[in-house]
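A single protein chain has been omitted; all remaining protein chains appear in their positions.
Right, chain A next:
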Amino acid sequence: MISKEQVLKSAGLAKIKLTQAEEDKFSKELSGIIAYVDELKKVDTRGVEPVAHAIGLEDAFRKDSKEPNIHIPQGRELLNQAPKTKDGYVVVPRILADL
């Protein structure tokens, strides 16, 4: 089960707002999904190491050189997609006053 409060808290953490109608709809739907995934509680996992990555690749190092290894896209083109820029920086509203 997942309560409406838990849904709202998770939505808030994810910076998502729900309308009144959506609160009820999502709570009902997510409860159904959580009830379904709860079957995992019955699986015996004693002594099992968790898997985060199926292939188990570890420590992929880039070449140790001063040349850029990764093809870096045009910064300007990326910057152009921001709502507001100034002198090559993304502009955001000041945040300290809001804290």
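We adopt the following convention: a residue touches a chain if its C-beta (ideal position, glycine included) is under 8 Å from a C-beta of that chain, and two chains touch if they have at least 3 such contacts; residues count from 1.
One rule holds for everything that comes next: contacts and distances are computed from a predicted model.
The chain that is not shown carries the UniProt protein name "Glutamyl-tRNA(Gln) amidotransferase subunit A", picked from "Glutamyl-tRNA(Gln) amidotransferase subunit A", "Maltose/maltodextrin transport system permease protein MalG", "Sugar ABC transporter ATP-binding protein" or "RNA polymerase sigma-70 factor, ECF subfamily".
If you put the missing chain back, the residues of chain A touching it would be 2, 6-7, 9-11, 13-19, 21, 26, 29-30, 32-34, 36-41, 43, 45, 48-55, 57, 60, 62-63, 69-71, 73-74, 77-78, 81-84, 90, 92-93, 95, 98.
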